[in-house]
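Below: the structure, in C-alpha cells.
All protein chains of the complex are present and in place, except for one that has been dropped.
Moving on to chain A:
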Amino acid sequence: MTTLTTPAPRRVGGGLLDPRQLWKSVPDALRKLNPATLWRNPVMFIVEIGSVFTTVLAVADPSVFAWAITVWLWLTVLFANLAEAVAEGRGKAQADTLRRAKSDTTARRLTDWAPGRTDATEEQVPAAMLRLGDVVVVEAGQVIPGDGDVIEGIASVDESAITGESAPVIRESGGDRSAVTGGTKVLSDRIVVRITQKPGESFVDRMIALVEGANRQKTPNEIALNILLASLTIIFLLAVATLQPLAIFSKAVQGFAPDTAALDGDGVTGIVLVSLLVCLIPTTIGALLSAIGIAGMDRLVQRNVLAMSGRAVEAAGDVNTLLLDKTGTITLGNRQASEFVPVAGVDIADLASAAQLSSLADETPEGRSVVVHAKTAHGLRERGPGELAAATWVPFTAQTRMSGVDVEEDGRVRQVRKGAATAVMKWVRDNGGHPSDDVGGIVDAVSGSGGTPLVVAERVAGRPARALGVIHLKDVVKDGMRERFDEMRRMGIRTVMITGDNPVTAKAIAQEAGVDDFLAEATPEDKMALIKKEQEGGKLVAMTGDGTNDAPALAQADVGVAMNSGTSAAKEAGNMVDLDSDPTKLIEIVEIGKQLLITRGALTTFSIANDIAKYFAIIPAMFVAVYPGLDTLNIMRLASPTSAILSAVIFNAIVIVTLIPLALRGVRYRPGDASSMLRRNLLVYGAGGIVVPFVGIKAIDLLIQFVPGIS
C-alpha cells in the first residue's frame, strides 16, 4: 500500500551510552596503555610518559599528594583509552551480528551454465572456495553463498541479517534489482547468481572490517586537527620545560621562601611540573578525537548506511550540491489523482462517480488513487465490484490504454471508460461522439502544469459517447520535503532534482518541492556532465544511485550513496551503501558529516578554553611561596597549593569521562546558517569551556581539602 505520509524526518542523534558498556570496555582500555599503540595519539602518549615519571617519583619519595596525582594521571590516560574502546565496542557488537550471518554455507556451483540452459552440471563446494565469476544456483530456503548478480530468475530474499529489515525484497535478473548479498536467504523461487566477489572480500567481510574499525585510517581533517594538537602540545611542553630555570632562579633570589610540595631549591618538583603540563596540553580533545571519528561512522551504521571510508563521511559534511532522484526521494513512487475537472455542463459529482466506477477494477497505483480521491474529496463510498449488477470489467491493457466498466443502469447498458487522453478521445469519436474543445483545453492545462491528464468518458446505449472530464494525476511530493530543502538552503546546500520527465513536468514538480534546480530528461551522461561541471567550480557533489548506468556518476561524485537494492556495479562505485535503499537518507548523511566536524571543533574549543581556569589554579599554587602577591591570582580561593593542583588534575581527568557520551552521540546539531551555528557553539563550548572548569575545580577542591595529607 502506498501511503501519503512519510515518517517525520529523523534528526541526527544517537543511541544512548549504556553504563555497562563503559565497564565492559575496561579491559580493552587497559590493553591500549601499551605504548606501542598509544604513540599514535601524541597528546595521550605524553600524558602516559608523565604518568610513568610521576610513578617513579612517587615510589622514590612517597606522599599522599604524589600518589594522588600519580593515580589521577593514570586515570586520565585510562579514560582516554576507555573513550576509544567504548566507541570500538559498539562496532564490535555490530560485527558479531554480521558474523553470525556469515555462517558456513555450501554453494551449488554450476560448471557449464549458459543463458537459457536448465541442465547445467551442478557440484557442491564450500562457499569460501567460490571464485570471481563462478555461477551458483540458490533455491527457496537456501542461503546465498556469496555476493553476486542474479542472472536468471526472480526470487524473494530475506536480507534481515544485514539490513535488520524483516520484510523480504525481490531480486531478479536484469534491471537494477539484481544484486544479492552473501549470507542472505532465498525465501521463494530459484535464482542463478554470478559471483562478483573475491574470496574473503565479500560485502559482509567488508562490513565487518568497517564497523570494527580494523583498517581505520585518519581522515584528512583528523590529520589536520592532530597536527594542530601536536603543535599546541609542543608549545606547552616548551612553556613547562623552560619554566624550570626561571623557577630555580626565582627561588634562589627569594632566599626566605620556604620549600613546598611544589617548589624547592631544585626548582618545581617533577610531580607538579607534570601536572601543569598535563593540565595545559589539549587532553580533552586528544582523548576523545578518535572516539568521535569512530562514533561518526557508527551513527551512520545505526542508520543502516555503510561508509567505505571516514573520508567520505567528512566529505558529506562539505557537500555543496545534492543530486536527488525525483521518484522515491522527492515524490512518492507513483502519480496520484489530485483533482477531477469536469467539462462544461457536467456535474463534478457525476464525473467523480464515473471516474470511481471506471477505476474500481484498476489495480494500478494510479487507478487506486482515483478511488481514494473520489472518497476523500467527494465522499463517494468505495463500491465493491459485487455491488454492481451485471458489470463487465474492462481491464487496462497497453494496447487500449483504457480501463473501464460496462454496467446496466435503469435497463440500459452504460459504458464508462478512463484512460490516456488520445485513446479515450478516439473511443468517443468511434462511438459517435464529438469531444468538445473544452476537453482539449483541460488536457493541455493539466499537461502544462506538469500533471498527467486521464480523460473520463461514458456512453449510454443509444446515445453518442461523451467526454465527462479529466482526472488530474500528479506526482505527490513527500510531506516535509519543502522544509528540508529550505533547511538545506540555509545550510548553503543546493538541491538539484534529477528526473526522466520532460522539462515542463519537471519544472512544475521542482517548484512544488522547492528544490533549487532540476535536470529534466536526464540521461546518465547528463548526470555525469552535471557533476563534473559542479566539481570544476570547486563544489562537492553528493548523489544516490542504484543502476549500473549510475556507476560512473557514483564514482565521480564526492559522496556517492548506492542503494543496497541496486546492482553490484553501483555498490562498487559508490563510497557509501544504504542498506535500507532510501534515497532520502542522503540528507541525513550530510547532517551526520556536519555533526562529526562540529563535534571535533566544539571539543577543541572547549579543551583550549579550559586552560584558563587551570592556570588560575596551578600558577599561584606553584609560586605563591616565593611571591606571596601571586595569591591574588588564586581567584577561586582554593584551599591550599596542593589541593589546587590536585583539583585541576582531577578535573582534567573527570572531564574526559564526562564527555564520552557527548563524543559518541555528537553535539546537538540543528540546521542553520554558518553564523548562527558558530554563535551557538561558541557560546556553549567556548564560553562554557571557560566557566565550567572554574566551577568544577572549585567544587573538587571543596571536597578534597578534607583529605588528610592534601591540605
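For the reader, a short list of remarks on this structure follows.
To be clear about the criterion, a contact is a pair of C-beta atoms (placed from the backbone, for glycine too) under 8 Å apart; a residue touches a chain by one contact, two chains touch by 3 or more; residues count from 1.
Here is the rule we go by: contacts and distances are computed from a predicted model.
With the options "NADH-quinone oxidoreductase subunit L", "5'-phosphate synthase pdxT subunit", "Potassium-transporting ATPase potassium-binding subunit" or "1,2-phenylacetyl-CoA epoxidase subunit A" in hand, the undepicted chain maps to the protein name "Potassium-transporting ATPase potassium-binding subunit" (source: UniProt).
Considering A:33, A:633 or A:707, the position touching the chain not shown turns out to be A:633 (whole complex). Of A:239, A:344 or A:461, it is A:239 that touches the chain left out of the display.
Across the entire complex, the residue among A:619, A:654 or A:707 in touch with the chain not shown is A:619.
Listed for chain A, the residues touching the missing chain in the whole complex are 220-221, 223-225, 227-228, 230-231, 234-236, 238-250, 253-254, 276, 280, 314, 317-318, 320, 489-494, 536-540, 593-595, 597-598, 600-602, 604-605, 608-609, 611-612, 615, 619, 622-623, 626-627, 629-630, 632-633, 669, 673-675, 677-679, 681-682, 685-686.
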